[in-house]
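Missing here is one protein chain; the remaining ones are kept as they sit in the complex.
As written, the chains take the letters A, B and C, and residue 1 is the first residue of each chain.
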């Protein structure tokens, strides 16, 4: 089975992936030209109004991921958090995401239930390397039939364990079969990630999530080499929140929608995003 | 069982209701000071990337409505479209929305499957008055135990049937037990709604959705009297789309997130919306 | 894409399909040697304790069908009732069932919401032939990529419209692209179905559901020819109800489970059906 993400990575160009919390945001990301979609646990948790701390169930995330896969052609990278349990859960879950159409899955080496990575004072505890290797192997086995890429995410830097431990884990996970290593950092500057990348001697490419260190542009990432994918992991929901807050406040202040009506996407714009035109064409063909 | 929406209406102040497509947008609407939340079929369809034409299942909308009810204190008005079938379906469905926590339900007098109301060239066909009266009665019976308000929505003006037919239907629906009548119009000016309101002599108050005629401000609505609720039915998703489009384009153009990072809500803002603080307090109390 | 059901039909042997209301009953049917699984709307409605009258949502049935497809190798025939709306809904829905793994879909020519076919005094009204042809064409188009068979079910005999109308509809549906025609009858003897089959001159094979006329054995069906599939449409749930009633009553009467314990499947039997052995093997491999 072909895997569009694998092909994009193989082409050697830096792959950019934008987060989504529903098919609509995914479609907008695809329209904007991003190479792939990040079916983000953080964004979906935010959309549901709950902390990103293993509170949403696997099914809630899986259903949204499936809905996204159905509405975009771009490859979808599914955020599986810690894999919803042990290696057995990982195998069960990766099979389900593969059938839902995910091109890649990311599992991280934290304990369950996780806490979100960038939270000051969050609980950040890692599982043993051996345990996580088993999870990677189970994920690889479960995704093989559909050529799902397995991205192993180490939170060693998030847990303040240092570069050496991060590298050690990254190498072990690559050995265990991970197709890419996601190295996460909460530092406000790119230095830590740059240092990791420079020292990275593993056999597989890297993935980064520059939320905390936005100064690391794609141009700079390209000069570093070794990094195959950049994930912008929360910008859809952050943009949406900003706008809804502003527009809601304006409506309250104006006592009406007359002014905001010209500032926001029209109802017809939304119709287009809903593919109403295709439905009308189908109605002509099939409704009698 | 108390019903916060009923109390607000009884208080005599114009009730403003903002649309939402997930608990996050609902929470932002509540924060902004809106009196209630519109669990909008149009917004949810848009969020799923499909036309608002009875394609989402009842369960998909019910699950999202329940999730919204769980995350806001503001009363939630559930958009049931045509009620997912006949009067039997309506009874089944209204019971489910009542248990999910909805304060009110809206059912419209179009045939199933519906087409969205403001679409130029959309299919707009109404069921017989007698059939819809039966649906209203079934809804009232199903919602009674939990004091759910039943709002009957007539699409007579949307279907170009004229003011007289709209008034006739409104009166019949009020007679059948509807607590409020939602009168919908696709005209670009408020004239039609103003005319309807002036001629309205039914026994129950009105609800309007001024999407097409945004010039009708709350101040003007108050002078008209008779209108108890204004629903802003699609402004959450339209605001979100506008912002995501803009931010995505900027990131593509800049080749990175450095610039947009200062323009959008911070990750910490999102944590607050997720009530991370309450979780951290609970962790102190319960994690040992 | 291969379709195991198509291959079985092509092989010329009468295909027997057993109903299921969950993956467990499907697995037992597969174990017993049935060729395929009927993801039955009637059984699922019964499992949920509600009438088979379009009360369960599409999502509820789709989720169960997907779960069944994940747990059996046998091809699954999905019961889509009337297709959940018009031809547009049918296209939407068939796409979803195809992705869920269904080998075939059945849509029937009744109006929505349907009433169950064998209910004395049930509402049985058919849509126009032209309307249903559009639905078939939409189904065929939506299922093509995954080689889903489209089975058109006519309820002409259920609605007391006579053999001629049933034949006329069957032919029209085959012309519109249906891969098979399901002819349903509520008669207590096979005569009506036999007569229909003998007169059938359509280009595609037939499917029957002998619930009402159990005397029509597979041996007799084979002698009739033209019939490719026999669906036993409700025997899983009927068997389960019978047994649960009996066992529950025994436990109440005995004031305990000592006696029934030897009469019912052991806990270890259930473990085997849950594939606990495979999990234990995976644990050995992946848990460290």
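Worth pointing out:
Criterion: a contact is a pair of C-beta atoms (placed from the backbone, for glycine too) under 8 Å apart; a residue touches a chain by one contact, two chains touch by 3 or more.
Keep in mind the model is a prediction, meaning the values are calculated, not measured.
The residue from C:132, C:232 or C:286 that touches the chain not shown here is C:232. Checked against the hidden chain, the listed residues C:105, C:126, C:172 or C:216 yield one contact partner: C:216.
In the full complex, subunit B contacts the hidden chain through residues 70, 86-88, 90-91, 95-96, 99, 101, 128, 130-131, 133-135, 137-138, 279, 282-283, 285-288.
Listed here are the subunit A residues that touch the chain not shown: 50, 53-55, 57-60, 62, 84-86, 88-89, 92, 112-113. Where subunit C meets the omitted chain, the residues involved are 18, 21-29, 31-34, 42, 45-53, 67, 71, 116, 118-119, 121, 123, 210-211, 214-219, 232, 234-249, 251-252, 254-258, 260-261, 263-267, 269-271, 273-276, 279-280, 283.
Following the convention adopted for this analysis, only the chains that are shown with their structure count from here on.
The chain with its C-alpha centre at the largest distance from the centre of subunit B is C. For this structure, the chains sharing the highest number of C-beta contacts are A-B. Inter-chain spacing, taken between the CA centroids of subunit A and subunit C, is 38 Å. Centroids of subunit A and subunit B (each the mean of its C-alpha atoms) stand 31 Å apart. Contact with two or more other chains is made by residues 279, 283 of subunit A.
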